[in-house]
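One protein chain omitted, others in place.
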């Protein structure tokens, strides 16, 4: 065994989701000089969540661009940069501020590849810190993923942990298609060991993160942790939940879910977005169609209520939590 | 019986959907001086579909406003007008051009009433000619209803016939909440007798438009006609379809649907929008949850494919038609 | 390509350096004068006249401005402290912008309407909004507790720039009603880059709407300095849309009052919109979540302290004998009382009813949402019954 190998530095580090994203971005920028970051306050400040901390200092202002305050402008110029052969990675400061850019995302980013019969690819990552639970004012706690998942031409992922954050951001940047990359802002400070020399699994795949037999619980982004907590609590009551981290929201990877539901016969989907036409609707429809004869109960949905995200003093009432997941599990078992 | 009554003019006229909307708008403007129309080309030209034909001439430029070419501007100024006590009725020229206004609709129109604890109502109608089938170029054939139905604070209706067009537009204008009013553009020229002195049913209610026993078929807007045609064709094969015109998309009025499905045990939802996270998803989830034990087959969805609306030479392949509805009915019966 | 570039160099759109200079002279002795800046009170507290903006202001009013600005600054300091102590989720400080806000706020008549951003606590004060109704927003109890219609002061708008269109539309309504009132839209320097803000200028110009755009150029949009948004002075944006723009010393409450009053009067008279750039400085952090040391030097802040809006009015009041020590002490005492009231009112503020979130989504409740509300109540009740305990 060579000396080099013995001396190789440890490749596993304990990282927060935020830091994992920062390192993943850094590595992507090192790997490909065409990667350019654009956003409000991402340069000198390093972003309001510091996800781009230090990157402008090391890669310069041409690659980490503090833009004017205009989201359509950011997305629209990113389209132009992508046409020119760059790989723009755009930061939307908060979920609620993606809407000024919605026209560019829906009518341009999503359609350019199809419009041009594949001649104009749109490799682009739209990073959005999403979801609630941080005690913020209006527009800072939204979960807009269903809008994007309903839009053909976009791919949408939501990470739930530092490992997926580190690899996922690099994979999203390497992806030749536009990826809406959702970051669970209230979990930015959650930690886990990340092996930066490992070989990551595919970006667009769901994953069973806890085995179980009674009910299949699906979640993504910030709700994965909630689902796992619910599974733990359920265990003490002798109930066994299988938890799937969907990871990819568009395309949905439901084969592992079907397998699970065929075994458990029961399924609960959890997300923060309003229930009506949230991801739970689509998943319920597909799971029911595919596993019709295996289902002992309808697929139940736990989500935000169909109201504007409330003032923060009410967000605990609004957001799905362990108890609401367990309540749905109870109801599923009751059918 | 008085002479006046005997001499009363006939109140039933055969109208196209387009003309019914025009007359409905006229009547709303006569009834309430606070009704103001805003949009591109709606004044002198009378709108590209002539829905506002003659209204500027009769009500003046202060009430029928040709705006600058900016949809966010139209919606944003409409918000201000509503705050000032007006009832703006906004025309978006084509479905694909609502996205520049998306920020105002989602973050302002939809939230204002809740934000202000009810102190600032948003009575506003956003008229959108929607859907395909007219051989148009890109962005002129979209079905964006799911984006709005997923947004708490908005109400969304889709009309399918001249009677609902005539009354619906008046009811939407009278509604104290913001209503996205979807007009089936390819059916603008469809005709039916309209009794302009009748008492209309509620705006936010679905309606069984054809009775049947084997499968419940749900549709709204342009697809109601398609569903009815399918029901007719099915009858010749001895299959009896119950057709429900959903009419209201948000809030959904599913009680009549549940009643029907409990009888038929089978349900098919039809819309033009992409299947993934289209209205069919929500309806499938709710119908399954509510009628779980009555269902003989999963709720099946017939919709646009998950691709950008194609060039018009392919739109017949893209759009649900009679055959695709029947195919889904066959599959539902096959479970 | 000389032809076109020559135009850039002419007086009309040149002067790039003026703005690139991080602290363009708003009258401090060691800094160059800005010829296009309206000023009625120098940083040293000297009263000046401006040919276009004669100002008639009573001694009472002058003292009133001092009181307003001092009380609002104290409120601001108390709010920052309360946030540090965990009593507010966040706070957006107006420190340094008191003159811009009070000058503009006091230019309004009762029947006028203002559309703020999220930082116009000084305007809220001028509109008679209870500070606790602003605190409740930052505490997360509601989205602003005042009645926007009664106060003529819309709720805070957090989506940058969206309110400029609302103000313009509202002004179009005013125009139809013909009641001679006017509308004041607030925005920041960063907001000038938003498409919606520029659309508001298009609409306002096209319809001659009685709206005044009041831009507090506090030199930053969070960390991003003004020159990223515009290399030419912001007030010049208006001319390209066909209406006048004017730059006023935003730390000079009298100049702000005079300019805003004039613009509102023009709007009332049917002369259409005006864009006012109030040249000022954000003395504190963007919000309590922000760390400005990451993007600006302490020296810059120090230089702006020389132009403090309250100090200059105090100097003027003292020097001209309009106020004595007793007056200043009284104001301080009043500020203490206000701070105490804000503190106790904030910490004692009751949490909202959880079901509140269902009740005002619509003016006409929908059956599905009523059902969700009922489920929610039943679910909450199940805890009280100990079912889930």
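Observations, loosely collected:
Labels for the chains are A, B and C, by order of writing; each one numbers its residues from 1.
Definition applied: a contact is a pair of C-beta atoms (placed from the backbone, for glycine too) under 8 Å apart; a residue touches a chain by one contact, two chains touch by 3 or more.
Being a predicted model, the structure only gives us computed values, none of them experimental.
Considering the intact complex, the chain excluded from display touches A, B, C. From the options A:22, A:52, A:67 or A:260, the residue with contact to the unseen chain in the full assembly is A:67. In the complete complex, the hidden chain is touched by one of B:73, B:222 or B:298, namely B:73. When the missing chain is restored to the complex, the residue among B:46, B:131, B:144 or B:256 that touches it is B:46. Interface note: of C:120, C:196 or C:308, the residue touching the hidden chain in the full complex is C:196.
Mapped onto subunit B, contacts with the missing chain fall at residues 40-41, 43-46, 48, 66-70, 72-73, 96-97, 99-100, 135-140, 276, 305-308, 310-315, 317-318, 323-324, 326-327. For subunit A, the residues in touch with the chain missing from this view are 36, 62, 67-68, 70, 72-73, 75-86, 88, 103-104, 107-108, 113-121, 123, 152-153, 155, 175-177, 204, 251-253.
Of the residues in subunit C, those that touch the hidden partner chain are 1-8, 12-13, 16, 51-53, 192-196, 198-199, 202, 205-206, 227-232, 236-246, 262-263, 265-266, 269, 271, 274.
The rule is short, and it goes like this: only the chains that are shown with their structure count from here on.
Of all chains displayed, A has the C-alpha centre closest to the centre of the whole protein C-alpha set.
Ranked by separation of Cα centres from subunit B, the top chain is C. Centroids of subunit A and subunit C (each the mean of its C-alpha atoms) stand 36 Å apart. With each centre defined as the average position of its C-alpha atoms, the distance from subunit B to subunit C rounds to 41 Å. Contact of a single residue of subunit A with at least two other chains is seen at positions 96, 99-100, 138-139, 276, 305-308. Taken residue by residue, subunit C touches two or more other chains at 142-143, 159, 195-196, 356-357, 361, 368-369, whereas all remaining positions touch fewer.
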